[in-house]
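Please read the structure below before turning to the comments.
Only a single protein chain was left out; the remaining protein chains are all shown in position.
On to chain A.
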Amino acid sequence: MPNETAPLLSVVPNTSVDPKPSALSVTVKDHRYHPLQQTLAPCTLELAKGEVVSIIGPSGCGKSTFLRIAAGLIEASEGKISNASKRAAILFQEHRLLPWKSLLNNISFGLQGQKLTKFQRMKKAREVAYAMGFSEDDLIKYPSELSGGMRQRGALARAWQLNLICCFWMNHSVRSILVAVVTFIGRCCTRWIRSSALF
């Protein structure tokens, strides 16, 4: 746990010469889980469309907390976020697929927050799954029957289909991102990165 006086995380604001309209802007003035212990010192982050940013720091310095706030999973004690797309897709460090759902149902689960009929959800999920290189046989398998890489790919498909401007790669080691990128995604992902702001 960080102690209470250290300035825990300070993200350097984007000072580009040519200011583009920002896709995401996060301003945290203060964040605490416990009233007496400051978790995040004031920090800001401005991201333009197509920009890729990594947040690097020692463990326990508040990277995940900052990302959670930026992604809208939790609210900062004091601060504000504006996200051009209103929503964010999040790729967690672990795959977080539901063990009791087949791969296809897991992918379509990501669409439940949208106003789609079940048929539309299934259709879209199937398209994304095929685009991700899954075969028909894979779609009915449970996560426990898939290899580690396939699970990550499933989680990527679940987030990717939302076509959101903003995507967070939560707590990924550089290696796991590289593995994900190298194993499949090559071309599609670069295209995606160009149109997205990515952490």
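Convention: a residue touches a chain if its C-beta (ideal position, glycine included) is under 8 Å from a C-beta of that chain, and two chains touch if they have at least 3 such contacts; residues count from 1.
The definition used in the following text is that contacts and distances are computed from a predicted model.
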Q) Which listed name, "NitT/TauT family transport system permease protein", "Cytochrome c biogenesis protein CcsB", "Spore maturation protein A" or "ATP synthase subunit b", is the one UniProt assigns to the chain that has been left out? A) "NitT/TauT family transport system permease protein"
Q. Among A:R32, A:K49 or A:R87, which residue is in contact with the omitted chain in the full complex?
A. A:R87
(Q) Can you tell me which of A:S59, A:Q112 or A:S135 touches the chain that was removed from the display? (A) A:Q112
Q | Touch residues of chain A, complete complex, unshown partner | A | 71, 73, 87-90, 92, 94, 96, 98-101, 109-114, 141-142, 144-145, 158, 162
